[in-house]
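With one protein chain held back, the other chains of the complex are shown just where they sit.
As written, the chains take the letters A and B, and residue 1 is the first residue of each chain.
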Amino acid sequence: MSQTTPLEDPNLPIQPPLDNPVMSFLRQERMPHIWCPGCGIGTTVNCFTRALTDAGVGLDRLAIVSGIGCTGRVAGYLNLDSFHTTHGRAIPFATGLKLARPELQVVVYSGDGDLFAIGGNHFLHAARRNQDLMVVCVNNFTYGMTGGQLAPTTPEGASQTTAPFGNFESPMSLPYVAEAAGAVFVARWTVYHVRHLTRTFKEAFQRKGFRFIEILAPCPTLFLRRNRLGDGVDGVRVYKERSVIRDGADTRTIGLGMDGEIVVGTFVDRPRPTWMEAMDSYYGKVFGDRYRPVGG
Amino acid sequence: MTADPRGVLTGVHFLDGDHAACEGALAAGCRFVAGYPITPSTEVVERFAARIPLVGGVFIQMEDELAASIAILGAAWGGQKTMTVTSGPGLSLMMEHLGFAAITETPCVFIDVQRGGPSTGLPTLPAQADMMQVKWGSHGDYQVIALCPSSPQECFDLTIRAFNLAETWRTPVFVMMDEVVGHMTEKVVIPEASAIEVVERRWTSKGPGEYRPYEPGPGGIPEMVRAGDGYRIHITGLTHDERGYPAMNPQHQDRLVRRLNDKIRKAGEALVDVREDQCEGAEVLVVTYGITSRVASAAIRMAREKGIRVGHARLVIAWPFPRDRIRALASGVRGVVVPELNLGQMVQEVERSVPSGVPVLPVDHAGGTVHDPEVILQRILEAAR
Partner (left out) sequence: MAANGTSRKARGTVFVRPELCKGCDYCIEFCPTDCLEFSPNFNAKGYHYPVLARPEDCTGCGLCGLYCPDFAIFGMRFEEIEAMRERIRVQAQNEGGTPK
């Protein structure tokens, strides 16, 4: 059995700075992170940071805003201007941040419960207004941080600590809600689809307006174990087996359950003026030269 | 430094308190307001929405007060002076973000135009029943600064002061108006911009490698930055260390929470503003704030006409409560009268402050209108006996 190749070339006095490309984006003094073995959140971070490089995003002008939950911890690990805000309110914080300093690129990175239960109202209105935000939702079908409670995305029949006999509620289909609310870019991938996800992140960085990316990731400790679905790798294998790529699919038809297809791809890509563009354009007409845009 | 003239509507105006507060915010340099309609405060943001396109900035009506109260914090970290405006029910919704602003030390201003409560209560009628809530309403140990205007002119002046205090102390600051002060129309003089003192944000002079968002400077107050300048800050509502990183243990909790509280509690004279009238040698001390001060003035005049030596201590800064000052003023009086449009809130602070043995006589009121000066007069006479 071979060993891994050593980092060193004995012929070179100074070694090349070979390090995991993700490391330069992380607050290394805070490693290791708190996520469980087999949790998919770290995988999404790899894809996100790879896309930052691929898209040439200026890191000094990038800000990450997250809410509360396991995915909410992403903000704390990224070496960017990062804001770990209150439960459900990352989007309005991000709205204020972006409107106060429009040259910022603002990304909201949070979980399904944070963004769609307590945060649902804010999601709807930011999408409606086409606030210029990229919203990344890691959907693990549960409230992981607090021990595995029912989430608005939990599939019917799944067991959770607050649905101890099985979930009898109907889950929310996130891309459907995002499209209905007005999002201009809507995509869904799983952590199996690392290359597609990276490319979608890059495409999202190249666009403006309210962009929504849902990423299915396993919560092995709580969702998978409680429902006897194995480890994280088993969860990702299931994504591989059940997913089918359908770009442009009708978001009304792509709900998720414990069985059945997992439809992934880019579903919506329809630019329209952002909130601030609309405001500037409108007030420009109303006031002409007297209008003072932000910073103007 | 002085105000940006673009936001200053210099002149002599006839404005109500809500409108005057909006002008105060603009004069102070506020260029981002996120609000939500709620009587009797809505006019503040309505005016801001109408004025801001020609001044330069953003007004956004958010989907609820939860959103409004955190959108302003995002805007503050984007570098703007920001404000939100509400009344009782909205303030209740904003409590979580008051705590978040306090622990993240985000400079911002909240205006509460108080109305009858609890719950939906009396939307169009006055009260002063949020005074304890503004101090204790969020969970955990934190301090606030709260100012109480008693006229539209003060709504203008004290809103500017609120922004200045927010920047100086890197903390949320409240302007506790009420429905009467907000809706009464009086002369408001807005001076030239060059005559308005404005405190700039305490921008750090340190570079990205050295700056720490929670490293205390003089007075325990850290310097500030904004997102987008390469500092790569991390800001969290979790208990944190000086780098801003979560540090969830008793040692850091003690260090952080004590500093946050001492920042304000130990500010001393810098955060005392009590307007005193004939308090020296008084037999009776009347302690008031906000609109009740105006009504109490009438009662005090009547009492003085009867020969009673009545001192009037009007709290302009109600929080932190000026315990030492009230204690000093109450020494040697026969009684302290505290009229408020509530069932006894700030009077509890007065009771804690006065020397033992000095009687404190509340003049409470469930809200809905201002006191009848006769009622206050009777209590003054009672105190004088």
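We take it that a contact is a pair of C-beta atoms (placed from the backbone, for glycine too) under 8 Å apart; a residue touches a chain by one contact, two chains touch by 3 or more.
Remember, it's a predicted structure, so these values are computed and weren't measured experimentally.
K.L.:
Please work out which displayed chains the absent chain touches and list them by label.
P.N.:
When the entire complex is considered, the left-out chain reaches A.
K.L.:
Among A:G119, A:P175, A:G209 or A:G232, exactly one should touch the missing chain; which is it?
P.N.:
A:G232
K.L.:
For a quick check of understanding: of A:P32, A:G56 or A:G288, which residue touches the chain that isn't displayed?
P.N.:
Spelled out, the listed residue whose C-beta touches the missing chain is A:P32.
K.L.:
So one chain is hidden, and I want to know which residue out of A:F141, A:Y192, A:F267 or A:Y291 touches that hidden chain in the complete assembly.
P.N.:
With A:F141, A:Y192, A:F267 or A:Y291 as choices, the missing chain is touched by A:Y192.
K.L.:
For chain A, which residues lie in contact with the unshown chain of the complex?
P.N.:
For chain A, the residues touching the absent chain are 1-5, 7, 9, 12-14, 16-18, 20-23, 26, 31-33, 35-43, 45-47, 50, 191-192, 194-195, 198, 231-233, 236-237.
Simple rule for what comes next: only the chains that are shown with their structure count from here on.
K.L.:
Taking the mean of the CA coordinates per chain, how far is chain A from chain B in Å?
P.N.:
About 38 Å separates the centre of chain A from that of chain B.
K.L.:
Which of the residues in chain B end up touching chain A in this complex?
P.N.:
My answer: residues 6, 31-32, 34, 53-58, 60, 62-64, 66-68, 70-80, 82, 96-97, 100, 226-238, 245-246.
K.L.:
Residues of chain A touching chain B in their complex?
P.N.:
27, 30, 60-61, 63, 65, 75-76, 79-86, 88-89, 91-101, 103-104, 121-122, 124-125, 275, 279, 283, 286-287, 290-296
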